[in-house]
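Every protein chain but one is kept in place in this view of the complex.
By written order: A, B, C, D, E and F. Residues from 1 in each chain.
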Amino acid sequence: MYRNLYDTDCITWSPQGRIFQVEYAMEAVKQGTCCVGLRSDTHVVLCSLKRAVSKFAGHHQKLFKIDDHVGVAMSGITADAKVISNFMRNECFHHKYVYDAPIPVGRLVLMVADKSQANTQRSGKRPFGVGLLAAGYDDAGPHLFETCPSGNYFESYAMAFGARSQSSKTYLERNFENFPGLSPEELELHAMKALQASLAADAELTADTVSMAIVGKNQPWKELSTDEVQSLLDKLNAESAGEDVQM
Amino acid sequence: MYRNLYDTDCITWSPQGRIFQVEYAMEAVKQGTCCVGLRSDTHVVLCSLKRAVSKFAGHHQKLFKIDDHVGVAMSGITADAKVISNFMRNECFHHKYVYDAPIPVGRLVLMVADKSQANTQRSGKRPFGVGLLAAGYDDAGPHLFETCPSGNYFESYAMAFGARSQSSKTYLERNFENFPGLSPEELELHAMKALQASLAADAELTADTVSMAIVGKNQPWKELSTDEVQSLLDKLNAESAGEDVQM
Amino acid sequence: MYRNLYDTDCITWSPQGRIFQVEYAMEAVKQGTCCVGLRSDTHVVLCSLKRAVSKFAGHHQKLFKIDDHVGVAMSGITADAKVISNFMRNECFHHKYVYDAPIPVGRLVLMVADKSQANTQRSGKRPFGVGLLAAGYDDAGPHLFETCPSGNYFESYAMAFGARSQSSKTYLERNFENFPGLSPEELELHAMKALQASLAADAELTADTVSMAIVGKNQPWKELSTDEVQSLLDKLNAESAGEDVQM
Amino acid sequence: MYRNLYDTDCITWSPQGRIFQVEYAMEAVKQGTCCVGLRSDTHVVLCSLKRAVSKFAGHHQKLFKIDDHVGVAMSGITADAKVISNFMRNECFHHKYVYDAPIPVGRLVLMVADKSQANTQRSGKRPFGVGLLAAGYDDAGPHLFETCPSGNYFESYAMAFGARSQSSKTYLERNFENFPGLSPEELELHAMKALQASLAADAELTADTVSMAIVGKNQPWKELSTDEVQSLLDKLNAESAGEDVQM
Amino acid sequence: MYRNLYDTDCITWSPQGRIFQVEYAMEAVKQGTCCVGLRSDTHVVLCSLKRAVSKFAGHHQKLFKIDDHVGVAMSGITADAKVISNFMRNECFHHKYVYDAPIPVGRLVLMVADKSQANTQRSGKRPFGVGLLAAGYDDAGPHLFETCPSGNYFESYAMAFGARSQSSKTYLERNFENFPGLSPEELELHAMKALQASLAADAELTADTVSMAIVGKNQPWKELSTDEVQSLLDKLNAESAGEDVQM
Amino acid sequence: MYRNLYDTDCITWSPQGRIFQVEYAMEAVKQGTCCVGLRSDTHVVLCSLKRAVSKFAGHHQKLFKIDDHVGVAMSGITADAKVISNFMRNECFHHKYVYDAPIPVGRLVLMVADKSQANTQRSGKRPFGVGLLAAGYDDAGPHLFETCPSGNYFESYAMAFGARSQSSKTYLERNFENFPGLSPEELELHAMKALQASLAADAELTADTVSMAIVGKNQPWKELSTDEVQSLLDKLNAESAGEDVQM
Partner (left out) sequence: MYRNLYDTDCITWSPQGRIFQVEYAMEAVKQGTCCVGLRSDTHVVLCSLKRAVSKFAGHHQKLFKIDDHVGVAMSGITADAKVISNFMRNECFHHKYVYDAPIPVGRLVLMVADKSQANTQRSGKRPFGVGLLAAGYDDAGPHLFETCPSGNYFESYAMAFGARSQSSKTYLERNFENFPGLSPEELELHAMKALQASLAADAELTADTVSMAIVGKNQPWKELSTDEVQSLLDKLNAESAGEDVQM
């Protein structure tokens, strides 16, 4: 059980051209709880499993409102996520103040990516241990972005990450061509199904273990209440009684 | 007995995406004396075991008044706690000076969390070795927060940490649904019982080994005097003579 | 499996006068996807394989527009490439603002090279892990440059790098003397053929796996649409049905 | 004889949540000569063994006057103590200049504690290797504080530290309840006895090996002269001839 | 195959009073391609082998024009050479701006030497891995300087360095006494012959593998065109057909 | 022959609460040549062995004049001593300029001590390797101080340090009670005898191997000439012919 070579810090290249410390930070994202994001032509939905802190303390926060038109789901180190979401809120505020208009989602994500990359190329800091799904709506319509600890980011129609997210991805890949035209509620149901796919066979989603948020046309960022989540789950169960969900 | 790998400092990721130095700092919190916090709809109570420094020097301070409307209980390295509580006092003062209003409790906790997180992502500093239960009352009612060395924090209805705090948590989990409507004194009694649950079988609470403080509606932060603690203990014993407390 | 000697960081010389950390960063470029660039007397074409992020997220971006008259193809660490391309955009903007004229391509590349070299001679930073093919058109005609993590750069008539790029280079070497007089479309076809040469025997280019961009005389930077790429592929196949492409 | 693990510097946590470098600095305090402090309702007395530098150079200074109303006894690294006592003198002077009033003793001690803690959480510095007993008198009456290299501090009625101080503590614990009402001279005698308790069986206090100072109501900081110490010793011996001092 | 001792960095002396990191940087110069410089009473000629980047990209640049009256040939790390040549251009420009006169060659070389030396006596930087032959003409006539990674420099009548340069040096030593009175073209021919001496027995100079530049009285820095080089080679061959060149 | 543990640098505590690097610096003082200082009620004399640099270069300077009223003898690293004596000269000058009065000797020594202590608590510097005997005369009469690399200092009536100084100390201890009333010349003779005590049995003091200086009432700092030293030696020998000096 020896230490790997060339993984001292994020400014050391391995002979194969890899930077292990950044890869290790990505591991923190992979081991967070599963998050799912998907979008139609008008809306974006984020959905995440939530782990209870304790019976009386609620759950670890997985969804963060950034501004009226944008929010994020996170996987990884929560404290890092909070720092980044505060950074994003400041940038939103600053942009509104300077330009009197909400910040375009892509520009906001670019700022997060730059901030993240900087921490992968400097000694004395460590890469952030958090991946984000950023959902927003601006003049160019709805957007869904994924950001990584490396500072990389992608725009996407649907995305899932975190523990056991592969099954969610499979569900999304099978269905994402239907998403563009869907209504917000249909989108929410798909998100629910994708999240469910990430569960172990004998586990089930409950209103207490799912966080869901939506943002879109004429729909500022809204995190669904437990009742709204429950009513979605009821529909889901009714549906899946009729037909077998294929994962 | 070799040193763990990847635990050199807080800017080194392990291949599993963990930051050991932060986890070690959390260990300092776990080994402090037990602290309990709980809240009703109007008040918050903090309660802590206290260890004597020496017969003539009183006890290690576990409860710190921050401002009239907020105070903290701490577990871990006392010197670190004092630095953080001074920081909180300054922020309270500054907020009052700028806005002519007491700082909202959540904002104050956020500042502590940011300060803590910064020390987990920079070389040349170490993570703080202290966890806080912050109790306060502001326009939005009573608040109970827990902060960690990682910079993470949670709002909660009840919480316990420190050595042997698991039993206290169990007590709180069994009873916290009754807390919202309770009177301040009932809340104090529950805090006492939860703390007692953390003791070894043959140990008993005395007025000398318990610190208790309360803050809430029309109730600025007040640390209970030894007499007040004693009278609570008397009630507790009277009660437990009548009925067996279930832990 | 011991660690190499003298490869601690980029400020350590080996006894043979080499700086291994820079060589390792170059390895990251070699393992990126293959990129090809070539130019006529009037135009420059960049062409790259693209790897899908996922079925619904499109592809890793390989071509970046910098300004109307210049763009780059990258191989290596994408996050590093984004930082460098943002740097280039800022320099373009700045030059336009100060001189009211587009920046000469060579000057822009020199700035990237200086920035890259600086990271190879200072502790506390790491060399960038990205190589660029920069294509542009200015008063001195079309330009094609290659930049390396070491801060080195070359002007060239044709160039290929990334995984399996040796076969592309061979194709380019055999044909580059014909390039000067070619029309833009002929140039695009040659780029396509050179890229195809880098594929494994049983692999084939599709409109989904190729990015292509052109810049030149009266032709601002334009990334070809999927349809345009497809029509090029059709011509290519028609052609290669008639004659065997020699690699 | 291997080096302990996790004791590289004061910004490294051990897996058990300890910071060894701070604990080692505390060891320097434990190995200094014994110091004793105790207070009545009106006065505070500090008393210390003193080690000769050489026959003609006097003794290592153990008691430091800070201001008219406050002084300290130290155990540990003398040079560190001198730096801290100069720091305290400056703060006293500064407070007097700004507020035209002597600094409250508690505030002064808090400043020392903050300065000490800062050195336990930063690389490039080491924790101070000195513990202080600070004795002072202000509007709130007499004060006795103990400070540690960790930045921790306690207010106390009586305290002893340094080599073999456990016996002194035992003496103080047995007698401190009588202290509040005592006259200054009675207090001095108790300090002498407590110090004597720390001696090996065959050793005896002499006017040359004891430093004693007093501060209190209408009594600015005064270090006793050799004659005054001798007269105290005479009384002590007369007394102990009559009754056996119980340690 | 253990690492040498005392070669960690350029601020570590070996017990024999050597600084290995500087010696290693000098190794990079020795392994560059061969460069030759020589001067008459009126002109200086620089001449270098050039290695092709690729068939279509031209050659690695070995000769750099700094100003009208000065240029350099380099051996070692090209990216370092580019940084230094830019530095030299800036200093030339600055001198012209301030004094309205071209910078004396010796002063320019001194600046390069100081810059190089600084990197050999400071941690956090590495010695430059490049040696220069600086050729220039100023009020004091023609100059030829050699600079080293150590910050050392020499003025010389003739010089050669890089791979296999020993044979070139031998040629120069045998002939340099004839140089002062030579015409520019004769000087160029001698440079060519000296360079040829560095080749393996079966290798031959071609117009494609030689760079040559000249600067002198009424002759601003000029890099010879391929045709001019070819015509020199023709004369060389004609000559050596008649007489055997002695090396 | 392994390296000691915990002696990496001066900011590392050993588990026993020691700082080895400071102790090692003190070793440099112990191995310097022997210095002796002693004072009467009106004068202070410093006396030191001096080691020849070479036959024609005179001797290593051991006594340094700081100002008219103060000077030092040093043992340890000469270059460090020169830096400190320059520092002292500057402080003297500065004090005279600001207050129009010579600096009190104690204040000057305190400044040296603070400067020395700072180097024992900071990384990136090393403790000074020099001990001083500072002799001066101010409004409070004559002063003799000893300073250590640790930043510690003592006022004393007589002192010796350096190689084999134990015998000198023994001489001083036996005689120092007679010093207060002595005339300057008697004081000088005692200094000479104390120094002689440090010599090996067969060695003898000569005018060439002794430096002596005196400062006191109406006696600005004066280093004795070789003749004056010789005449002292003559008296010493005459005396010791009559009576046996007891060491």
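Heads up, the rule we're going with is that a contact is a pair of C-beta atoms (placed from the backbone, for glycine too) under 8 Å apart; a residue touches a chain by one contact, two chains touch by 3 or more.
Every value quoted in this text rests on a predicted model; they were computed, and no experiment measured them.
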Selected residue (touches chain absent from view) among E:27, E:68 or E:155: E:155
Residue, one of E:40, E:54, E:85 or E:117, that touches the chain absent here: E:117
Interface with the undisplayed chain - residues on chain E: 5-6, 10-19, 110, 113-114, 116-117, 120-124, 146, 148, 150-152, 154-159, 169, 172-173, 176
For chain F, the residues touching the chain missing from this view: 1-4, 7-9, 20-21, 24-31, 53-58, 60, 76-80, 82-83, 86, 119, 123-129
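Assume only the chains that are shown with their structure count from here on.
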Between chain E and chain B, distance of the C-alpha-averaged centres to the nearest whole Å: 71
Chain B and chain D, separation of their C-alpha mean positions in angstrom: 32
Chain D, residues touching no fewer than two other chains: 123-124
